[in-house]
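With one protein chain withheld, the remaining protein chains of the complex are depicted in position.
Note that the chains are named A, B and C in the order they appear, and that numbering of residues resets to 1 at the start of each chain.
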Amino acid sequence: MLSLTLLLAITIFPPEHVQARDIPNDEGGKIVVTWDRINAPELIGYRVLRQQRNSDKWDTLAFVGRLNNRYIDDAAVNRIEYRYQIIAVAESTQAVSQPSAYTCSLPQWFDTSTLPALLGTVILSLIFVFFFDRAKRDRNLFIRRIAGLDAVEEALGRATEMGRATLYVPGLSTMSDVATIASLNILGEVAKKTAQFGTPLIVPVADPIVYTVAREVVKEAYTTAGRPDAFHQDIVFFVTDQQFAFAAAVDGIMTREKPATNFLIGMFWAESLIIAETGAATGAIQIAGTDAVAQLPFFITACDYTLIGEELYAASAYISREPVLLGGIKAQDYSKALIVFMILVFSVLALSFNLPVLSWL
Amino acid sequence: MSSTHENIFLRLQRIDRRWIYLVLWLVIMVPLIFPFRIQPRASTPVAQLFNYIDTMPENKALVISVDFTPDTRAELQPMVIALLRHAFTIKRRVGILAMQVYGLGLAEEAIQQVTNEFNSRAQTHEDSVIYGEDFVFWGWTTPLLTVMLGMGERITRVFPVDYYGNPTESLPIMRDLKNYDDVGILVSIAASAMPRSWINFAQVQFGVNLSCGITAVSAADFYPYVNSGQFIGMLAGMKGAAEYEQLVEKRMKNKGMDWGLRNTGTEAMSSQTAAHLAIMVFIVVGNIAYFASRRRKK
Amino acid sequence: MKRRLPLLIVLITGIFGAVAFFVPYPAIRAADEIMRNDVQRIIAAFSLVLGVGSIVQHHMLKIQRRAQYYSYSYITIIALIITAIIGVFGGIDVTRPGILPTRFGSFSIHIQTLYSNMMVPLAATMFSLLAFFMASAAYRAFRARNLEATLLLLAAFIVMLGAVPFGRLIHHQLPAFAEWILAVPNTASKRGILFGVELGIFATSLKIILGIERGWLGGGK
Partner (left out) sequence: MTLSTDPWIWIAAILTLAIFSFLYRENPFYRFAEHLYVGIANGYAITFYWHRILVPSLFDRVGSSSTPLSTKIWLIAIAIIGALYFTRFIPRISWLVRIPIAIVLGYASGASIPRAVSGEIIRQMKATIITRASFANWQSGLWAVIILIGVIATISYFFFSTERRGLLKPLSYAGIIFIMIGFGASFGYTVMARISLFIGRLQFLLGDWLGFIK
């Protein structure tokens, strides 16, 4: 009698509204099963079972916790129909649901949730391609001169006056980082100047591929400047890809070789201030440039001049006078104007008509 | 007279930076050796976590997940120690695991330290903390999903043997610590995004109560989860650890356990405070020197 | 050929990389996974050869030329070789030893031991130098020269005060004000900079794929 009441006390009801449907916008192979959650304190969780059409075997797929009301079956084979059953499990009892209707998973060609990204990509690409093209025809695209460029030239001048070396660190990142590419453009110009004036150049690098490219860039600059003889293979060298070991080595170079000018241009992480402050202590003029937002405050405090974010790209375009690069800066300006315009329009729409603008993006 | 003043200010402006280094070194090191007492007042998230654990039902356990590595030990290890002391003081059972292999050594160290503190002062069996009854160290296993989801069903199945090699089924504590249902709160101490994984898997699936202890730099990333209630409070950086230590110490004193234990977080906090003040004094002095010498030039 | 083939390759792999984002079809997803897990990783592993070749050459040259401090170059080369031998032949997993014994009684020279007791302390100590460098940089640079510099200084000052218990004594709202600075003006400026940076990433990627940006080819024909 006692045991009977106990049994009754922990009786639980089977889960209801068990439904299964294909997950949209995916590569297929996934079916989501949903059910109504049971509010019973004794409940431990749910067991999810699956049956293939024309088979009478039910397979246990998983056991999920008691707060769930959905399960994603990622082992479904495309175009095969399945149905599902949910078992509510308590310590000593369980309850089986009605099976769901049959359903199957299908792969899709386009992920509709990425539509805004696709539109954005297409619009931005058009803006950029338009300006690349215009830049080729119109050689006089206007770009405001950036204060940092004077600083670059002044710093180089000082290094030549003093006859001391110039150190150029093109960041710690890889070739696929914009900052690295912008930095290598500036490195080319800096190398031309050091070649002309015959002052030593030191370029330590933290990425093997950037090392290969930087070496070619410097070699070409020395040839263009008419001093191929002054190029030697020890100007550009790889140090290590470990952040702090690289910083230790650059600090060592700065204090031993005492370069008159340090360029710290490219992508940097936490080592930024370790390098910049050591350079400041040696009394070198320092020009920094990075789009690593978190490191900008440190360069601002420790360097004589810092190219902030986009200024770095603009400087690289300005200094190389490549028409296409200038076109890119123009396109970037118009894209930014478009972004500001859209933010304002969407805000006005949302505030005045209470439209769900955020869900459109 | 004016020239000597000018000299002082100009010299102050161009002071050798090594003097700054020396001052900072001393200002941080001296309080570590001879700590002065500062009593940080608990901020809301810290008090929230403390109060939750303090009033947790007696049959619920505290689980600490040691998810950090030795490089952030200074900030995070004091949290593990304070949490262990708290649980042992109010006699709640504790389960410990590590989601990082390097966390194993840190967890073991904390366990050794805190159990020694309690057992060396224990008079009775009741007062002491006993392995397998009052606490358990499950150790480490991989992959992440197996642990976070598996513990919702049966912990002994995720960790068939504990860190020391005992079969977990044989430990008395595991009889009433079957899965998340017996866990009052799980605190993930981490320098990575691990606490977010605990939310995504353990909480979303099983609704276990969570909290976290993280480094100062990542605090901003986790605040939204505290505001949304997904974490019950939070310990952020050394400051968070120090505040928790103070609350635990007060609790121990209330229970007559005035042992004068070392609180490394609080001690480090005195170094932190001293260092922050020193840097601020540097900035003020630098500006005074700057303005004084500029005025003289005029 | 020497320029066309690489440019054709960036065009194809670039379009593939972008398309894989939008198309969930199994064949594309599977190809994308192979690209990420096999192609990119294995190629990256080989590129290290370039780097190691360069660092060894750099130090060999120093030794040959008897450059200043050349004797330290031996340290780098020897440390590199020994670590690589221990690591490659001694195994990386403590539970699965390699062909080289790494344990002598209670003394271990396993790569993980080297890592924990040499790499970690060296990295952590280099990293911790920042505490000092931040102090000296602040001392030199945080001068109220003009409005911008004064705001930089004040913002840093208030946030630092908010971080220590002392701040609350000055004004009980001070920590909250510090948090506000981080949450509002700081967020605004970071976001403004980020828009430009992301557009720059977009532009550069497009230029690489279209073969407009050719700096990566290095010089030569």
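Keep this in mind: a residue touches a chain if its C-beta (ideal position, glycine included) is under 8 Å from a C-beta of that chain, and two chains touch if they have at least 3 such contacts.
Keep in mind that this is a model prediction, so the values were computed, not measured.
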*Indicate each shown chain that the hidden chain touches within the full complex.*
A, B, C
*Which positions on subunit C touch the chain that was left off?*
2, 5-7, 9-22, 34-35, 37-53, 55, 69, 72-73, 75-84, 86-88, 91-93, 107, 111, 113-122, 124-132, 134, 138, 147-149, 151-160, 163, 178, 180-196, 198-199, 201-202, 204-206, 208-209, 216-218, 220
*Write the list of subunit A residues that the hidden chain touches.*
114, 116-118, 120-121, 124, 142-144, 146, 174-176, 208-209, 212-213, 239-242, 244-245, 248-249, 251-252, 255-256, 294, 296-298, 300-301, 308-311, 314, 329-330, 333-334, 336-337, 339-340, 342-343, 346-347, 350-351, 354, 357-358, 361
*Identify the residues of subunit B touching the omitted chain, counting contacts across the whole complex.*
18, 21, 25, 28-29, 32-33, 71-75, 215-217, 237-239, 262, 264, 268, 271-272, 275-276, 279
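Just so we're on the same page, only the chains that are shown with their structure count from here on.
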_Which of A-C and B-C has more C-beta contact pairs_ = A-C
*Which chain's C-alpha centroid is most distant from that of subunit C?*
B
_For subunit A paired with subunit B, centre-to-centre distance based on mean C-alpha positions, whole Å_ = 31
*asked:* So the centre of each chain is just the mean of its C-alpha atoms; given that, what is the distance between subunit B and subunit C in Å?
replied: 28
*Measure off the straight-line distance from the CA centroid of subunit A to the CA centroid of subunit C, and report it in whole Å.*
13
*Send over the residues of subunit C in touch with two or more other chains.*
123, 134, 136, 138, 140, 142
*asked:* Show the residues in subunit B shared as contacts by 2 or more other chains, in ascending order.
replied: 17
_Interfacial residue positions of subunit B with respect to subunit C in the complex_ = 15, 17, 20-21, 24-25, 28, 38-41, 43, 70-71, 102, 216, 220, 239, 269, 272-273, 275-280, 282-283, 285-287, 290-291
*Enumerate the contact residues on subunit B facing subunit A in the complex.*
17, 149, 152-153, 179-181, 204-207
*Under the touch definition given earlier, write down the residues of subunit A that touch subunit C in their complex.*
25-29, 78, 107-111, 114, 117-118, 121, 124-125, 128-129, 132, 175-176, 178, 181-182, 184-185, 188, 207-209, 211-213, 215-217, 219-220, 223, 233-234, 237-245, 247-248, 256, 270-271, 273-274, 276-278, 280-281, 291, 293, 296, 298, 300-302, 308-310, 313, 324, 328, 331-332, 335-336, 339
